[in-house]
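Removed: one protein chain of the complex. Kept in place: all other protein chains.
Up next is chain A:
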Amino acid sequence: MKGIMEKGWKPVVVLLLLFGAWELSSKLFDIPDWLLPAPSQIGKTGIEAWPMYQHHLISTITLSIMGFLIGASIGILVAVCLHLIRFVREAFFPLMILSQNIPIIVLAPLLVIWFGFGMLPKIIIITLVCFFPIAVAALDGFRQTDRDLIHYMQMAGANKRQIFRKLEIPSALPSLFSGLKISATYSVMGAVISEWLGANEGIGVYMTLASSSFRTDRVFVAIFFVMVLSLLFFSLIAFIEKRLLNWKSEGN
(Lines give C-alpha, C1' and ligand atoms only; values in the text may rest on other atoms or scores of the structure.)
Protein backbone atom coordinates (compact mmCIF):
# COMPACT_ATOMS: atom_id res chain seq x y z
CA MET A 1 0.00 0.00 0.00
CA LYS A 2 2.83 2.32 0.92
CA GLY A 3 4.49 1.51 -2.41
CA ILE A 4 1.38 2.58 -4.30
CA MET A 5 1.29 5.86 -2.39
CA GLU A 6 4.96 6.48 -3.09
CA LYS A 7 4.91 5.69 -6.78
CA GLY A 8 1.28 6.50 -7.54
CA TRP A 9 1.37 10.24 -6.93
CA LYS A 10 3.27 11.04 -10.14
CA PRO A 11 0.60 10.01 -12.70
CA VAL A 12 -2.09 11.46 -10.44
CA VAL A 13 -0.39 14.85 -10.45
CA VAL A 14 0.05 14.71 -14.23
CA LEU A 15 -3.63 13.84 -14.68
CA LEU A 16 -4.75 16.64 -12.37
CA LEU A 17 -2.57 19.13 -14.22
CA LEU A 18 -3.98 17.95 -17.53
CA PHE A 19 -7.59 18.30 -16.34
CA GLY A 20 -6.76 21.68 -14.86
CA ALA A 21 -5.35 22.94 -18.15
CA TRP A 22 -8.39 21.56 -20.01
CA GLU A 23 -10.86 23.16 -17.63
CA LEU A 24 -9.01 26.47 -17.69
CA SER A 25 -8.63 26.64 -21.47
CA SER A 26 -12.28 25.79 -22.14
CA LYS A 27 -13.30 28.65 -19.84
CA LEU A 28 -10.61 31.00 -21.12
CA PHE A 29 -11.23 30.49 -24.84
CA ASP A 30 -14.95 30.03 -24.43
CA ILE A 31 -15.08 26.74 -26.30
CA PRO A 32 -18.70 25.72 -26.96
CA ASP A 33 -19.96 22.65 -25.10
CA TRP A 34 -20.82 20.69 -28.24
CA LEU A 35 -17.21 21.00 -29.41
CA LEU A 36 -15.31 20.24 -26.23
CA PRO A 37 -17.08 20.33 -22.87
CA ALA A 38 -15.07 21.14 -19.75
CA PRO A 39 -14.25 18.28 -17.37
CA SER A 40 -16.57 19.78 -14.76
CA GLN A 41 -19.40 19.73 -17.28
CA ILE A 42 -18.69 16.10 -18.15
CA GLY A 43 -18.65 15.22 -14.46
CA LYS A 44 -21.98 16.93 -13.94
CA THR A 45 -23.57 15.11 -16.86
CA GLY A 46 -22.10 11.87 -15.62
CA ILE A 47 -23.86 12.23 -12.29
CA GLU A 48 -27.13 13.68 -13.59
CA ALA A 49 -27.61 11.26 -16.48
CA TRP A 50 -26.83 8.16 -14.35
CA PRO A 51 -30.41 6.81 -14.36
CA MET A 52 -30.47 7.30 -18.15
CA TYR A 53 -27.39 5.28 -19.05
CA GLN A 54 -27.22 2.88 -16.13
CA HIS A 55 -28.98 0.09 -18.05
CA HIS A 56 -26.64 0.70 -21.02
CA LEU A 57 -23.70 0.20 -18.71
CA ILE A 58 -25.03 -3.05 -17.28
CA SER A 59 -25.74 -4.37 -20.75
CA THR A 60 -22.19 -3.63 -21.91
CA ILE A 61 -20.68 -5.19 -18.80
CA THR A 62 -22.70 -8.37 -19.30
CA LEU A 63 -21.79 -8.52 -22.95
CA SER A 64 -18.08 -7.92 -22.30
CA ILE A 65 -17.89 -10.57 -19.59
CA MET A 66 -19.74 -13.14 -21.68
CA GLY A 67 -17.64 -12.41 -24.75
CA PHE A 68 -14.45 -12.48 -22.72
CA LEU A 69 -15.27 -15.80 -21.07
CA ILE A 70 -16.16 -17.43 -24.37
CA GLY A 71 -13.16 -15.84 -26.14
CA ALA A 72 -10.78 -16.90 -23.37
CA SER A 73 -12.09 -20.47 -23.39
CA ILE A 74 -11.71 -20.70 -27.13
CA GLY A 75 -8.26 -19.08 -26.98
CA ILE A 76 -7.04 -21.58 -24.40
CA LEU A 77 -8.60 -24.49 -26.27
CA VAL A 78 -6.98 -23.37 -29.52
CA ALA A 79 -3.59 -23.01 -27.82
CA VAL A 80 -3.80 -26.47 -26.26
CA CYS A 81 -4.81 -28.09 -29.56
CA LEU A 82 -2.12 -26.27 -31.51
CA HIS A 83 0.48 -27.14 -28.91
CA LEU A 84 -0.35 -30.81 -28.51
CA ILE A 85 -1.07 -31.76 -32.09
CA ARG A 86 1.73 -30.86 -34.43
CA PHE A 87 -0.34 -31.33 -37.57
CA VAL A 88 -2.99 -28.92 -36.32
CA ARG A 89 -0.32 -26.36 -35.44
CA GLU A 90 1.23 -26.48 -38.89
CA ALA A 91 -2.12 -26.41 -40.64
CA PHE A 92 -3.95 -23.77 -38.60
CA PHE A 93 -1.39 -21.37 -37.19
CA PRO A 94 -1.21 -19.20 -40.35
CA LEU A 95 -5.00 -19.22 -40.48
CA MET A 96 -5.16 -17.96 -36.92
CA ILE A 97 -2.94 -14.99 -37.77
CA LEU A 98 -5.03 -14.28 -40.87
CA SER A 99 -8.16 -14.16 -38.75
CA GLN A 100 -6.66 -11.11 -37.07
CA ASN A 101 -6.11 -9.30 -40.34
CA ILE A 102 -9.79 -9.10 -41.18
CA PRO A 103 -10.88 -5.58 -40.28
CA ILE A 104 -13.58 -5.92 -37.63
CA ILE A 105 -15.36 -2.88 -39.05
CA VAL A 106 -15.85 -4.76 -42.33
CA LEU A 107 -16.66 -8.06 -40.74
CA ALA A 108 -19.24 -6.68 -38.34
CA PRO A 109 -21.93 -5.71 -40.88
CA LEU A 110 -21.48 -9.12 -42.53
CA LEU A 111 -22.09 -10.83 -39.23
CA VAL A 112 -25.26 -8.81 -38.82
CA ILE A 113 -26.42 -9.97 -42.26
CA TRP A 114 -25.74 -13.58 -41.35
CA PHE A 115 -26.87 -13.67 -37.75
CA GLY A 116 -29.18 -10.70 -37.27
CA PHE A 117 -29.15 -8.18 -34.45
CA GLY A 118 -29.18 -10.60 -31.53
CA MET A 119 -26.44 -11.59 -29.13
CA LEU A 120 -24.67 -14.01 -31.46
CA PRO A 121 -22.92 -11.60 -33.86
CA LYS A 122 -21.78 -9.47 -30.92
CA ILE A 123 -20.36 -12.44 -29.06
CA ILE A 124 -18.60 -13.54 -32.24
CA ILE A 125 -16.93 -10.13 -32.59
CA ILE A 126 -15.74 -10.02 -28.98
CA THR A 127 -14.56 -13.62 -29.21
CA LEU A 128 -12.64 -12.85 -32.37
CA VAL A 129 -10.94 -9.90 -30.67
CA CYS A 130 -10.25 -11.77 -27.41
CA PHE A 131 -9.15 -15.24 -28.38
CA PHE A 132 -6.05 -14.24 -30.32
CA PRO A 133 -3.90 -12.60 -27.63
CA ILE A 134 -4.77 -15.45 -25.27
CA ALA A 135 -4.02 -18.19 -27.80
CA VAL A 136 -0.72 -16.65 -28.83
CA ALA A 137 0.38 -15.97 -25.25
CA ALA A 138 -0.55 -19.46 -24.04
CA LEU A 139 1.14 -21.06 -27.02
CA ASP A 140 4.31 -19.10 -26.31
CA GLY A 141 4.04 -20.11 -22.68
CA PHE A 142 3.85 -23.79 -23.58
CA ARG A 143 6.78 -23.47 -25.94
CA GLN A 144 8.97 -21.65 -23.45
CA THR A 145 8.87 -24.45 -20.91
CA ASP A 146 12.34 -24.87 -19.42
CA ARG A 147 14.33 -27.46 -21.43
CA ASP A 148 16.11 -28.70 -18.29
CA LEU A 149 12.80 -29.40 -16.60
CA ILE A 150 11.41 -31.25 -19.63
CA HIS A 151 14.62 -33.22 -19.72
CA TYR A 152 14.30 -34.11 -16.05
CA MET A 153 10.68 -35.16 -16.48
CA GLN A 154 11.57 -37.40 -19.42
CA MET A 155 14.45 -38.99 -17.54
CA ALA A 156 12.14 -39.56 -14.58
CA GLY A 157 9.87 -41.51 -16.89
CA ALA A 158 7.03 -39.01 -17.21
CA ASN A 159 4.70 -39.63 -20.15
CA LYS A 160 3.41 -36.90 -22.45
CA ARG A 161 0.29 -36.34 -20.38
CA GLN A 162 2.22 -36.02 -17.13
CA ILE A 163 4.66 -33.57 -18.71
CA PHE A 164 1.75 -31.51 -20.03
CA ARG A 165 -0.19 -31.46 -16.78
CA LYS A 166 2.58 -31.20 -14.24
CA LEU A 167 5.04 -29.07 -16.19
CA GLU A 168 3.79 -27.34 -19.30
CA ILE A 169 0.48 -26.02 -17.96
CA PRO A 170 1.96 -24.42 -14.83
CA SER A 171 4.87 -22.94 -16.74
CA ALA A 172 2.53 -21.43 -19.33
CA LEU A 173 0.38 -19.73 -16.67
CA PRO A 174 2.37 -16.46 -16.36
CA SER A 175 2.28 -16.06 -20.14
CA LEU A 176 -1.38 -16.98 -20.28
CA PHE A 177 -2.20 -14.28 -17.76
CA SER A 178 -0.45 -11.65 -19.90
CA GLY A 179 -2.77 -12.67 -22.72
CA LEU A 180 -5.81 -12.64 -20.44
CA LYS A 181 -5.01 -9.12 -19.25
CA ILE A 182 -4.71 -7.80 -22.80
CA SER A 183 -7.92 -9.53 -23.85
CA ALA A 184 -9.82 -8.31 -20.81
CA THR A 185 -9.28 -4.73 -21.92
CA TYR A 186 -10.01 -5.61 -25.55
CA SER A 187 -13.29 -7.23 -24.59
CA VAL A 188 -14.78 -3.88 -23.56
CA MET A 189 -13.69 -2.30 -26.82
CA GLY A 190 -15.06 -5.27 -28.74
CA ALA A 191 -18.39 -4.94 -26.93
CA VAL A 192 -18.67 -1.24 -27.77
CA ILE A 193 -17.81 -1.83 -31.43
CA SER A 194 -20.34 -4.65 -31.66
CA GLU A 195 -22.99 -2.39 -30.15
CA TRP A 196 -22.40 0.25 -32.79
CA LEU A 197 -23.65 -2.17 -35.39
CA GLY A 198 -27.10 -2.21 -34.07
CA ALA A 199 -28.29 -2.92 -30.59
CA ASN A 200 -31.06 -1.77 -28.28
CA GLU A 201 -28.80 -0.88 -25.44
CA GLY A 202 -25.20 -0.62 -24.37
CA ILE A 203 -22.51 2.03 -24.01
CA GLY A 204 -21.93 1.79 -27.76
CA VAL A 205 -25.57 2.68 -28.44
CA TYR A 206 -25.49 5.48 -25.89
CA MET A 207 -22.34 6.82 -27.53
CA THR A 208 -23.84 6.78 -31.03
CA LEU A 209 -27.01 8.49 -29.84
CA ALA A 210 -25.03 11.14 -27.96
CA SER A 211 -22.68 11.95 -30.82
CA SER A 212 -25.44 12.16 -33.42
CA SER A 213 -27.27 14.68 -31.23
CA PHE A 214 -24.07 16.65 -30.52
CA ARG A 215 -24.18 15.81 -26.81
CA THR A 216 -20.40 15.72 -26.66
CA ASP A 217 -20.47 15.69 -22.86
CA ARG A 218 -22.32 12.36 -22.97
CA VAL A 219 -19.81 10.97 -25.44
CA PHE A 220 -17.08 11.78 -22.94
CA VAL A 221 -19.05 10.13 -20.15
CA ALA A 222 -19.24 7.01 -22.33
CA ILE A 223 -15.50 7.17 -23.04
CA PHE A 224 -14.85 7.53 -19.35
CA PHE A 225 -16.85 4.41 -18.56
CA VAL A 226 -15.19 2.38 -21.31
CA MET A 227 -11.83 3.30 -19.76
CA VAL A 228 -12.96 2.52 -16.24
CA LEU A 229 -14.39 -0.84 -17.29
CA SER A 230 -11.20 -1.79 -19.13
CA LEU A 231 -9.13 -0.84 -16.13
CA LEU A 232 -11.45 -2.75 -13.81
CA PHE A 233 -11.27 -5.94 -15.87
CA PHE A 234 -7.52 -5.61 -16.13
CA SER A 235 -7.13 -5.19 -12.37
CA LEU A 236 -9.42 -8.12 -11.69
CA ILE A 237 -7.30 -10.44 -13.85
CA ALA A 238 -4.11 -9.02 -12.32
CA PHE A 239 -5.53 -9.71 -8.86
CA ILE A 240 -6.37 -13.32 -9.72
CA GLU A 241 -2.92 -13.70 -11.26
CA LYS A 242 -1.24 -12.51 -8.11
CA ARG A 243 -3.27 -14.91 -6.02
CA LEU A 244 -2.69 -17.90 -8.29
CA LEU A 245 0.98 -17.33 -9.07
CA ASN A 246 2.11 -16.57 -5.54
CA TRP A 247 5.14 -18.83 -6.08
CA LYS A 248 6.77 -16.25 -8.31
CA SER A 249 9.64 -14.40 -6.68
CA GLU A 250 9.10 -10.74 -5.93
CA GLY A 251 11.96 -9.81 -8.26
CA ASN A 252 10.22 -10.81 -11.47
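The rule is short, and it goes like this: a contact is a pair of C-beta atoms (placed from the backbone, for glycine too) under 8 Å apart; a residue touches a chain by one contact, two chains touch by 3 or more; residues count from 1.
Rule of thumb we're sticking to: contacts and distances are computed from a predicted model.
The chain absent from the displayed complex carries the UniProt protein name "Nitrate ABC transporter ATP-binding protein", chosen from "YabP/YqfC family sporulation protein", "Anti-sigma F factor", "Nitrate ABC transporter ATP-binding protein" or "GntR family transcriptional regulator". The chain omitted from view is touched by exactly one of A:38, A:72, A:167 or A:203, namely A:167. Contact with the omitted chain, checked across A:153, A:176, A:205 or A:237, is made by A:153. Where chain A meets the chain that is not shown, the touching residues are 146, 148-149, 151-158, 162, 166-167, 170-171, 173, 245, 247-249.
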